[in-house]
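What you see is part of a larger complex, with each chain still in position.
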Amino acid sequence: MSDNLRTRFLSTSLIVGFFLLWEVLCIILNVSDLVLPRPSEILVTMYNRFPVLWPHILQTLSTTLIGFAFGVTIGVALGVIVGTSKVAYAVAYPLLVGFSSIPKVAVVPIFVLWFGSGTTPAILTAMVICVFPIVVNIATGLATTEPELEDVLKTMGASRSEILWNVGLPRAMPYFFASLKVAITLSFVGAVLSETVASNMGIGFVMMTASSNFQVSLVFAGLILLALMGVILYAIFSLLERRITGWATRGNDIAIT
Amino acid sequence: MNMTSNIPAPTLPIATPETTPASVRARSAIELQAASVVFGTGETAVTALSPTTLKMASGEFLALVGPSGCGKSTILKLVSNLIRPSAGVVLVGGREAAARKLRIGMAFQNPTMLPWLTIEQNVMMPLKIVEPFKRSYRQDKKGAFRDRVHALLKQVGLGDFANHFPWQLSGGMLQRSNLCRALIHEPDLLLLDEPFGALDQFTREELWQIMQDLYLDRAPTVLLVTHDLREAGFLASRICVMSARPGRVISDEPVTLPQPRDIATIYSPEFVEMTQNLREMIAQARSS
Amino acid sequence: TDIRFTLGWKTQGSDAPFLVALNKGYFEEEGLNVTIDQGEGSAATITRIMGGAYDAGFGDINAIIQNAAARPGEAPVMVFQMWNRPPFAIAVSKESGITKPKDLEGLTLGGAQGTPTTRLFPVFARLNDIDIDTVAYESLAPNLQEPMLIRGDIDGAYTFTVSSWFNLIANRKDPAKDFTWLNYEDYGMDLYSNGMMVSRALLTENPDAVAGLVRAVTKATMEITKDQDVAVEAIVAFDNLVDPELERARLEFALTKLMNHSETAETGIGGLVEARLARSIDLIVEGYGLEATPAASEIFDGSFLPPVAERTLDVALN
């Protein structure tokens, strides 16, 4: 317990320290606030402009989450297919790798042309950008499942889908949660990207407007808000992860008296 | 641990086909026809099993003994259809690869409990997967199933550990839960790979009793791999001895002692003689 | 009728004509349901319209010329020439001592590739006898232009005056005192620039809608020449993130430096002089080495404009 508290204290102070360092370095190195504003300035801006920012935050958060939810669903489904079928592996991987190597900025305009500007392309972008890491990790998790564990169910006459549900997927959970952390950050990037290209709402829009007018500290307020949202979602996944994959990260829990 | 050998085989608190119909039973006859297994190719190829022929009637209790690495586990995997023979044929109930359709209970040599499930959930797994239990499982009879699992766990002395995870158990405890998982769904065909190896003599003898009661009660076909000749003699109706790798069956003898047997039997002269004979046979096979 | 309208760039004071028309319901009065989106550059407006995502927009006539040459019959058509003077200029610091185009030789100029200023530089160079091979180019994102110019990473920037002027102010510089502006307009490139254009499809299938658009925009334009408060109100209503004072200044810049060509007296705002357009077309065709020379009629269609009397420019700043 006290160990736990110490960890928390240390980590909080280190994170606070990070921002302090940023502040101090900016002052010492005399960094122009047009290049990199100090955290304190950003905070002030964020506070002052919060009423204006709020609807944009909601917009970005909701498009991101919707896109992310779709992305995770598709990613898991594709991951299962890729992880279990050799042909799917050989087909899907090159296509997915190829597609992922393309900057999504180039894809968003196409979405805009097909679906108009605004929320739809943002959701789509948030979705497509987060699929790949999930596919890779689910597929790897399934492919590295110990055959011995699958054998247990095979002898019971389990069908392929039963083996998948009872062995493959639970076994792949640590991989899955690892990929979620990457995927959610990508989803935010995707949604914001699409907003910068074509939308009149969202943090991406705010940042674009702000940066075209050189309101640098507003740009950074947007960035910090994005980071915060990412961290909050990460925290939620972490909780889930601890509950679900505790078996994989177990240690000895000896009671010392 | 409150383990007495008088506890009957686990009573089934829910309606399931208690007695398997004869037609299904006949299906659990086993036949290996010159079945051999070779792992890998080229230089690294390992012959795990020489062409082996072996027949087992339904309801037989066969013990398989033989030196380490001779292919005993391989035979079990062949019968349970986990692997296919490189050559030859493996028939279960007269058909190839028919094992799929059969209720099989398999205790692996290395207890492979699923690490994300508690012992209870692990032992429950066959009830979730195997018909006809599967159906009732879906109909949310989980409470009844849980009682059944707990009863069995209690019988092997793991009553307090139902909610523990596999890595919280000792080696012998794991092996016992492994056995429970093989027995819980009352299989027609039991494949047991050294299921008592990591247990002390007393626990082992108690489990022998449970095993024997269960066999006499339900008469499944049992294929037991063991290194303990007394275990083989106590439980089996027939003992097969295998040669060293690549293995073949070099001796195939029935155990004539009447069943049920009790622990005292193993100190009887006939029993000692039988095990001595087996011992010598194995010794000969080794030196050849 | 639904009209999807794209601006030339992010929300700026100079977009006020459209935003006022939207805010005050002039489009609605014409039976038009207009949605306005921010743009990605005054050239991208053309692509957006040609791709079919937008029906109308605020963009650069020179980009129309270029596309009309490559894809006759597909490019959008200008129906209201908002800016009759070009905002194209090369900005250099006063300290550099540069006063004329020829001085640019041997220097490094930076700017976004999409900006007409960048893309028209070869024409500018030829007209002013600059050896273009000696001028190095640095491709930069728009928001890097001014900072890098200020830091001296580049010697000069290809600017869009109406943006750059105010970006420099935001960067705490005085654009008039600290920088020299080589306006293309002053060196033989008397081009038209941004205006409202519509897609070919809209033009042929729904000319009434186009007429409505033009009427609404004309009305709004005339209104803001007199009353910039209305404009600022509309801008903030559209995008509450902008700095109202800055955008007011930007609007005034547009009104006084981009929309006030002397010819306006006869053409009125929104119209143009065909001969001057033809000259522009020749310049562009030559500058880009285009294979065909589009007709002026393919670029500009003034038939939707209200009578000149209703479009007489008389700017009064308040």
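As written, the chain order gives the labels A, B and C, with residue 1 at the start of each chain.
The definition used in the following text is that a contact is a pair of C-beta atoms (placed from the backbone, for glycine too) under 8 Å apart; a residue touches a chain by one contact, two chains touch by 3 or more.
The shown structure was predicted, so the numbers you read here are calculated from the model rather than taken from an experiment.
Novice: Give the stoichiometry of the complete complex as a formula in the chain labels shown, bearing in mind that each kind of chain is drawn only once.
Specialist: Listing the labels with their copy numbers over the full complex gives A x2, B x2, C x1.
Please note the rule applied: only the chains that are shown with their structure count from here on.
Novice: Drawing the touching chains as a network, do you get a line, a ring, a star, a complete graph or other?
Specialist: Topology of touching chains reads as a line.
Novice: Of the chains present, which has its C-alpha mean closest to the combined C-alpha mean?
Specialist: Central chain: A.
Novice: Express in whole angstrom the distance between the two chain centres, defined as the mean CA positions of subunit A and subunit C.
Specialist: Centre separation, subunit A to subunit C: 39 Å.
Novice: At what distance in angstrom does the C-alpha mean of subunit B lie from that of subunit A?
Specialist: Chain centroid spacing, subunit A to subunit B, equals 48 Å.
Novice: Any idea how many Å lie between the Cα centroids of subunit B and subunit C?
Specialist: Measuring from centre to centre gives 85 Å for this pair.
Novice: Return the residues of subunit C touching two or more other chains; collapse runs of consecutive numbers into ranges.
Specialist: Where subunit C is concerned, no single residue meets two or more other chains.
Novice: Which positions in subunit B are in touch with at least two other chains?
Specialist: Residues of subunit B touching two or more partner chains: there are none.
Novice: Taking the complex as given, what residues does subunit C use to touch subunit A?
Specialist: Those residues of subunit C that touch subunit A are 4, 9-12, 36-38, 40, 51-53, 142-143, 146-147, 163, 166-167, 170-172, 238-243, 246.
Novice: Touching subunit B in the complex: which residues of subunit A?
Specialist: 146, 148-149, 151-158, 162, 166-167, 170-171, 173, 245, 247-248, 250
Novice: Please output the residues of subunit A touching subunit C within their complex, sorted ascending.
Specialist: 34-35, 49, 52, 109, 112-113, 116-118, 197-200, 205-206, 208-215, 218
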